[in-house]
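One chain of protein is taken out of this complex; the other chains stay put.
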Amino acid sequence: MRWLALRTVTVVGCIAALAVVSKLLSANLDTYVFLVVIQCGVAMTLAGSLNLINGITGQFSIGHAGFYAVGAYVGAAWTVLWQPIAVRYLPLLHLGTPLGDTLTLLIAIVVGAAAAAVAGVVVGLPSLRLRGDYLAIVTLGFGEVIRVVILNIDAVGGARGLTGIPTLVGSGDLAFFWVFGLVVAVVALSRNLMRTTRGLTWLAVREDEIAADAMGVDTTRVKVTAFVVGSAFAGVAGVLYAHYFTSISPDVFGMDMSIIITTMVVLGGTGSVSGSLLAAIVLTALPEFLRFMQDYRMVIFSTMLVVVMLTRPQGMFGHGEISFATFRRLLGRRRAGGAKP
Amino acid sequence: MTRSGGKLLGLLAALALAIGLNGCKQQGGSAADSDEIIIGEYASLTGTTATFGVSTHNGVLLAIDEANAAGGINGKKIKLITEDDRSKADEARVVVTKLVTQNKAVAVLGEVASTRSMTAAPVCQQYKVPMVSPSSTNPEVTRKGDYIFRVCFTDDFQAAVVGKFAYDKGYRKAAIFKDMKNDYSVAFADNFAKSFIKQGGKVVGEQSYQEGDTDFKSQLNTLKATGPDAILCPGYYSEVGTIARQAREIGLNVPILGGDGWDSPKLVPGAGTALNGCFFSNHRFSRELELPEIKAFIENYKKKYNETPDALAALGYDAAGLVVDAMKRASKLDGPGIRDAIAQTKGFKGVTGVITLDENRNARKEALILRIDGEVFRVEKTYRPEELGQ
Amino acid sequence: MSLLELRGVTRRFGGLAAVSDITAHVDTGELVGLIGPNGAGKTTLFNLLTGVYAPSEGAVLFDGKDTRGLRPCRIAALGIARTFQNIRLFRELTALQNVKVAVNLRARSSLFSAMVDTMAQRADDARLDGLARECLTAMGLEQVADTRSCDLPYGLQRRLEISRALATRPRLLLLDEPAAGMNPFEKQDLMQLIRTIQTTFDVTVLLIEHDMKVVMGICERIYVLDYGQLIAEGAPAEIRANPKVIAAYLGEETD
Partner (left out) sequence: MQQIAQQLIYGIQLGSLYALIALGYTMVYGVLRLINFAHGDVYMVGAFVGFYACTRWLPFKDLAAHPEAAGANIALAVVALLLAMAICSAMGVLIERFAYRPLRNGLQKADAHFWGLVLGFPITGLFMPVFSGWGPLVAVAVGMGVGFAMRPLVAWLARRVKLSESRLNALITAIGVSLLLENGGLLVFGANPNFIPNILPEHTYTLPGGVMVGSSQLTILGVSVFLMLALRYIVMYTRPGKAMRAISHDIEAAKLMGIDTDRVIAFTFALGGALAGAGGAMVAALTHVKITPLFGLLPGLKAFVAAVLGGAGSLPGAMVGGLLMGSAESFVAGSSLSMFRDAIAFCVLIIILLVRPAGLMGRHVPEKV
């Protein structure tokens, strides 16, 4: 019961904290800064979910934008194309009412996540046969295939993109709440995985697949599950992006997006959740901060990327985490236990 | 207990962060009481459509400079803030948000590409800041809201013009070669097909390429086999030249038709002689028209940038000029005030024609058909909207 | 009935038979040695037993069950655990975490409950933690439980590998050169240890070893492999006297 009480406190606490922070931020932040904050949140989810595949399970996946695209497009297709049909039979879904909005969004999230998860299985299966760079190329190629397929589906706008998606997540505090709620979910899941005995099997696959297999770890299942979970989260990020920005187009989900997400994970230190999230913030916000540098900003950005890779090859945090324990240590208190990889 | 302790700490940290960020809120003064009026511009200064973006930006800058030299608006100088969106739709939205909310722009100019205009338009609509697009031709753009305007014609009109011209010219079988990645190209192709078929023509083949491809011979060869009288290639000039060369190389010698995406001083260097005798539709801007306002514009532009302007530069100039003109007439120098003034624009004498905005916030302008003749684009024909029943 | 039975097992790579037509058996409770010169196919045989390779011909029966077509993790679940010739620890994980990976075979909670961190999962985790620590203690590794495995000294890494294999609660333990790179004292310790775990964990052991002292010292029965073929089988004393074995190790003495 103690556990139940604690869990209730943490979950309710998290929701309350998110709600308070979102209210404060949306009320006080300049809209442009707030937009960048939301973009950071989406990027954090993407980096965190790719970290599940690349960092924790050690699979070389560099086509994450494909899953992001599947989520965004399927989610948006639901709200734009199918929801108006569904609402005829289910008046509950009527847009404009808080209940209808939330339900529609929830369904969008579910379909988006499911579609991305299916895509995850499709990409995850080759991972059973392919390793390293070869797998990387297949994932990259898959991302491109997704993009080209979307370009050719006229119902979702083709090259024009899909516009006029209702802003179901709102543009203010609600959006922040959803996006960062998702971030919290990714973090919580990663943390649980890295702490529990079950979750260690994922790390074992990263460290040594053959040894893991010999120790009774079903590596096939671990890998496919990692792909499914990772891509489902990317899918949800896509759904939220679509319903916040109200328009999506295939060029948003191109190869450069995939590469940036991979960069976030590597820059943060593969396997380090906090590192990935921090790198996501840096890589999203930095180009905005460097905006005053105009033409030069992308040169500086790419040079910095190389320099960081050369000077800190293990990424910003290696496999380590910045956690509250770190702060506590900094404050001079003893670490409260709980081994972290 | 450590876990909830951690979460509590997190909550406190988040609160601290929120309060900290609170201090960061921009304290920028409101536009009304400063002695500058800010116009925002978002353009593709880098990326795939950089040439269009840079041309347009040059035109806009020229117009603003001229307006300031003429005394600005009610004694206030105009300050143009330009942001680069790197030819990306999602970035267009971010920079427009920045222009509108942080820089407090009272009007926004941009973009060339319709996809990006459509992505950014809702922001302008939401914050009630008028947006004038110099050359987004997709009909959808101005349907995004009553704050969105354009100073050019729309694709359906332009493509219909080309379709009618093709039929009038005696072509009965047309093949289409479009850029799959480019919504302008796709929409143009569709509208052309509609118009051409309505006239009585037939579309015999359709193939596509993607911006960045270097080899088009396979598709062209397939189109050649369909025996067309003409090929519609509504892409950007950067590919059209290569496509034309490769078409001639494989012995496909029929005329190639295109739209305003062709208009660039680089079209001929890219195509060599391969496009001689081909036609494209364009905005009403050509040195050949011998109009005084065009001559003056070209002269001023050359003086400032040391190069010849294209139609996009002229449209940028007109878009900026239109906004400045509306500001002079506006009852109040804020978003809604300027919007109303823009909406009431009648007979604005631009370089690219007389601009009267209709109830759908589109400019009703004539289109030219230009014939490529060596390095010169000759005016072949002029179409008015009324001629096509629009 | 034998715990492990090989019936005419052959494995070819390309045209080359790495092991050919091996018929052998290991009985419950035995401690069997597998020796042979370098490249004789010993490790290949282990790989065949654990499902890393599938036999080209013949069958491997574990506890009467044909293991053909089973993936390594399934075979591990049946009760065969192994160590590796070149140590394959999860380098970035601590000693305890290494063992915990293997202990998962005995987990009751599902992956989903691990992801959402349920109460049942917590209880299960506590139990597994105990099991893992037990395995570490058995190999005398409780002091280094929280050390990253790649930071451990070589001898301890070998021990940790055995400890990790034991954590799957195997019925048959395959040790691939457990004494490689150890000094004579460490080897003595190791021999003692192998005997102890054999009794305390009630496990059958099949080991590959080059060090004759170790093999002769602890094995009850020995198989000799040369060029992929079984050339001798018997008690240590018989093997020592077998001319074929001597020939295989020293080359033909008669010119």
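Here the chain labels run A, B and C in written order, and each chain numbers its own residues starting at 1.
To be clear about the criterion, a contact is a pair of C-beta atoms (placed from the backbone, for glycine too) under 8 Å apart; a residue touches a chain by one contact, two chains touch by 3 or more.
Bear in mind the structure is a predicted one, so any value in this text is a computation, not a measurement.
Participant: In the full complex, which of A:Ile165, A:Leu267 or A:Val282 touches the chain missing from this view?
Facilitator: A:Leu267
Participant: Please identify, in ascending order, the residues of chain A that touch the omitted chain?
Facilitator: Answer for chain A: residues 54, 60, 62, 126, 129-134, 136-138, 141-142, 144-145, 148-149, 151-152, 210, 255, 259, 262-263, 265-267, 270, 293-296, 298-315, 318 touch the chain left out.
Participant: Please output the residues of chain B touching the missing chain, sorted low to high.
Facilitator: These residues of chain B touch the chain that is not shown: 45-48, 50-51, 54, 180, 207-210, 212-215, 217-219, 221-222, 225, 238-239, 241-242, 245-246, 249-251, 266, 269-270, 272-273.
By our rule, only the chains that are shown with their structure count from here on.
Participant: Chain adjacency by touch: line, ring, star, complete or other shape?
Facilitator: Shape of the chain contacts: a line, open at both ends.
Participant: What is the distance in Å between the mean C-alpha positions of chain A and chain B?
Facilitator: 34
Participant: Identify all positions of chain B at which a residue touches two or more other chains, and write them in rising order.
Facilitator: none
Participant: Out of chain C, which residues touch more than one other chain, so two or more?
Facilitator: none
Participant: Show which residues of chain A lie in contact with chain B when the two form their complex.
Facilitator: So the residues of chain A in touch with chain B come to 6, 9-10, 13-14, 16-17, 20-21, 24-25, 28-33, 35-36, 39, 151-152, 157-161, 163, 171, 245-247, 249-252, 288, 291, 294-295, 298, 323-324, 327, 336-338.
Participant: Within the complex, which stretch of chain A touches chain C?
Facilitator: On the chain A side, the touching residues are 3-4, 7, 188-189, 192-193, 196-201, 203-204, 207-208, 210-220, 225, 229, 271, 319, 339, 341.
Participant: Which residues of chain C touch chain A in the complex?
Facilitator: Where chain C meets chain A, its residues are 50, 52, 71-73, 76-77, 81-82, 84, 88-94, 96-97, 100-105, 107, 109-111, 113-117, 119, 121-122, 124-125, 128-129, 132, 146, 164-165, 167-168.
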